[in-house]
Each structure stands twice: as C-alpha cells, then as structure tokens.
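Below you will find the structure I want to go over with you.
Only one protein chain is missing from this complex, and each of the others stays in its spot.
Chains: A and B, in written order; residue numbering restarts at 1 for each.
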Amino acid sequence: MDYVPHSQIPGHKVKQTGAVSLKGIKKQFNFKDRELKVLSEFSLDVQPGEFVSIVGPSGCGKSTLLRLIAGLDDTYDGTITLDGQRVAGTSLERGLVFQDHRLFPWMTLEDNIALALTNRQISKDAKAKLVADHIALVGLKGFEKAFPHQLSGGMAQRAAIARSLVNEPKVLLLDEPFGALDALTRVHLQGELQRIWLAQGSTMIMITHDVEEALYLGDRVVVMQANPGRITHTVDVNLPHPRDRASPVLHRLKDEILAELTNVPEAPNSVVRLIKGDDQ
Amino acid sequence: MTLKTLNLNAFKPVWLLGLIPPVLFLLWWDHEAAKGGANALAFVSLAQVGQALIDMFSSGELALSYGSSLGRALSGLLIGGGIGTLVGIAMGLSKPVEWAASPIYNSFRQVPILGWLPLIGLWFGSGDLSKLIIVALSAFYPTVLYTFEGLKQVEARLLDVGRVYRLNGWQTFWRIQWPAALPSIFTGLFQALAFTWISTIGVELLFSSGAGLGAMMQQAQLQARLDIVLVCILFVGLTGFAINFLIKRLSQHVLSWRSVRA
Partner (left out) sequence: MKPDLKLILSVSSPLLLLIVWQAVTAFKLFPPEVLVSPTAVVAAFGEVIATGELQRHLSESLTRLAGGFTTGASLGLLFGLALALSKTVEQVFGPTFQALRQIPVLAFIPMLILLLGIDEVFKIVIIAKAAFFPVALAAYDSVKGVPKSYFEVSSLYRAPWWVLISKILIPATIPNILAGVRLSLTRSWLVLVAAELIVADSGLGQMMEMGRQMFRLDIVMVGVIVAGVIGFGLDRLFQLLQAHALRWKTA
C-alpha cells in the first residue's frame, strides 16, 4: 500500500498550524515512600493536521499523557510544544474531549457549548454563530435547547466534541472519546469524527484501547506499553480517508498490534510478533 | 357466603384501618373527660376543644399567634440561611477559611440549640430579638454544613472542564461549582426550614412573652386550658406536616437532575 498523506486527500483542508512535539516526557506519581513511573522518555512528533491514535493497555499512562498535553497537569520532565511554543497551563488552542461527555447537567446543549467561548474576545453574535455552526457540524441541529439528560450517550458525546471544537483549537485531544458508548453508536461516531476531522482539519490526538478504532481513524497508530509508559511501536496507516473498515490492510495491522499488546509483557522496541495462537 | 366476603372486601378500604387508633383514642379521651371530678381538670371534652378552636379563630387570636410564629420561622430561615450559605461558600471555596472556621463551627454546634437561650436572653433580653437569633442559628447550622459539603463534593472532573476552557475563579464558581452544589444547598435549606419551625415553637415556649403559638400554649398551660393547648398542637403539627410535604415535593423537583450523571 502506498502512503497517502492526508494533506493530499482531496477535500481535506490543510492547516499550517497544529504541530505538537513531545520530547523526553517523564512523569511519576509519588506515593508516601514509593514512586510510580507513569511515563518514561516519551517522545512524539505530530504533524499539523495529522490524526494520531495512541493505543495501549490500561495503566500505560496514555490518559496522563493527554492531561499533560492539555495542560491540566504541569508537573513533568521534558518539553511539550505546540507550533514551537512551550505548553504551559490550559489553552483554548488545545481542545479536549473526555471519555465521559462532562456536559453540565444544568445547562442546555447550546449553553454547554457556549461555555467554551466564555473567555473568547469576540462579539456575542460571532459566538452565537460559532455555537450554531458547530452544533450543525456534529449533526445536532434542533437539539439546541435540550438538556444533557434528554440526549442519548452518543448525542451527548457529539455535543462534547462540538464544545471542544467551538474554539477552533489547533489540536484536539480525545481521551477514549467513545469508550463509554455501545458498539453500534461507537462505529457510527467514529465515522462522524472522521467526517468532522476531514471537514475541519485540525490536528487530532486520540487515546483509545480499541485497536480497530485507532487504525480506522489514525494516520499513525502509536502503541504503548505500561510500567513505565513508553512507546513500543509506531504503525503508519497508509490508507486514504474515508476508510473502508473491511480493508485487509487494516485487519492485518490490527492482528499485529493485538499480538503485540497481548503477548509481550516486556516488549523490546519495534518488535511485532505474530500471533502464537495458544496465548489468545 | 362468598357474597358476604366479597362485600366485606369491597367496603373495607385499607385506609379506614388507619382510623382505628385515633378514633379509639378520642373515644377514650372523651370518656375520661366525661367522668368529671379530678379528671375534668386534665381531660377536656372534644366539644370544648372544638369550641376553643372556634373562639380562637373568631377572636383573631389564632391567626395572630400563628402568623407571628410563621413569620419568626421564615425570617429566621432567611437570616440564618443567608448567612449560613455565605459562610458555607467561604469554607467550601477556601481551604484556609475551612481550617480556621471548622473547629469553631463544630464546637458551637455541639450545644443543644435551646441551650443558648439563657445566654442569649441575658444579652438581648427575652423579647423577639433573642428568639429570632436562636431561630436563625437553627437555620444557620444545616445551611453551612450542606453548602460546604456541596461545594467540597463538586467533582474534579467537572472542574477540569472549566480549566480546559480557561474559566477564571468567578466563572468557575458561578457556572460550575454553584450549580453543582445547588442540590446539596437546597437539602440544607429544607432541613433548615424544618429546624426553624421546631426551634420557633421551642423559643416561644421558653420565652413566652409576646405572640406566637408556642407562647400561647405556654400561657394556656399556666391557666390549665388544655383545650387551647390542643388546638395549638394541632396547628403546630399541621404546619410540620405541610413543611415536610413541601420539602418532599420541592426536593423531587430541585434534585431532578441530580440522578443524571454529568
């Protein structure tokens, strides 16, 4: 398969901004006397407009990693930059979608999304337009006045995506965004996210434990291992978007990654083992 | 035979069973009252109680006492609940305030509420001001506690959303913490409402000068007018019932989105 950079895919808006660079990230939690290494020497460069999926077992530090990029946690070693600027604290340039939608139950969908614009210095009308546009983008037109409890899980997660995109961030961070949804909704929303990404074109970094999802959406899939969290392998997915789930390439890659994740507790770098069969 | 059982079941709604104890009690009561002599001093006939109700009603006495008790309870709720909410917010938002205030709050709270009355009485006399202070205090305690707890329990995951969108302190409080704590704050206010009613009756019994149901009862007791006492109990009870009913309905309404996870 030839690698087709997403920038050459017709219809995909190319952005010049949104390059995320992580260099030598080290993060540890200290309990009374012990220290727990969560991330060790984690380095990754993400191109503007690229979609990077990160998969790994639970406890490999992938959610922590996202919190660091988002700026919710500043205590780590190493450097994280966005377009060459060092990341410090949270910023409207970096959007974040959580696993649970985290919409506020006391606000309408519209107000929830508008909350993200609270500190944007633009006119009221401009804000209203942004909110309306993004509600339309995620296909929730007509639900502006609905409260979160009136929405299905999938709709709520779409609203959360709209909220994180309404600031037009350079990079969107997604922390297992579909992890709490049922299988059918998840497949549907994966398609929707791909459509949104193609239409909107910001850099996306998505954490997931679903290898199929990682491959279906990502230009690149980063495989992590735990104790301490580190990259063991990176897979380029050289397929044009939008993709065909039935593609044999995706299936082959999925088998490879799964084999690595399930069989190798102490995987040396870049080794992809084939399924042994008896261990499954 | 079958017809009879059928009829019995059909004409015996279960709620009628619930009337057995009060009816028996009233019959016994009237019987004791009818005996006369020493008993008559204690037990008054139901007719007398009814007459007292009518008298008190028509003279406007009842309305006056009831109105002043209710007014006392509500103004106590307003003052104590208002201050309590502010203190609870300060304690919930600032750790230093929490650390400094909670030992004082917790030690003052140990004193049974009416136990303050002799002290407050010495300071402010046995008039309406002293009563109001105690009633307000009874509303203060639960509102502080529930406001504080409500703010403490706002989940970090919700606050994270505020951080991601760079809300400042005031925006975080107003848009996230306050609405998230609101169900708890209302629970505190509801509890305060119930407490203020109880403490209103209590302070009026103790400082029985002035108007109020409690004062009326206390004076009636001194004149051995059980009929008046019973009418007062009836109204105290009905109000308690109304308050509890109101609280139940309001909580269902206010807390309706609490069960829905954010």
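We adopt the following convention: contacts are C-beta pairs under 8 Å (C-beta built on N, C-alpha and C of every residue); 3 or more make two chains touch, one makes a residue touch a chain.
What you are looking at is a predicted structure, and each value in this text was computed from that prediction instead of being measured.
Taking the complete complex into account, the chain left out of view touches B.
Among the residues B:Ala52, B:Ile89, B:Leu151 or B:Val229, only B:Val229 touches the chain that is left out of the figure. Among B:Ala101, B:Leu182 or B:Val254, the one in contact with the hidden chain is B:Ala101. Residue-wise, the contact with the chain that is not shown comes from B:Ile198, picked out of B:Leu70, B:Ala90 or B:Ile198.
Panel shows chain B; residues 14-15, 17-22, 42-43, 95-96, 99-104, 107-108, 110-119, 121-123, 197-198, 201-202, 205-206, 214, 217-218, 220-221, 224, 226, 229-230, 232-233, 236-238, 240-241, 244 of it touch the chain omitted from the view.
Rule of thumb we're sticking to: only the chains that are shown with their structure count from here on.
Only residues 70, 72, 90-92, 95-96, 98, 100-107, 115-116, 118-119, 147-149, 164, 167 of chain A touch chain B when the two sit together in their complex. The touching residues of chain B, counted against chain A in their complex, run 157-158, 160-161, 163-168, 171, 175-176, 179-180, 182, 257, 260-262.
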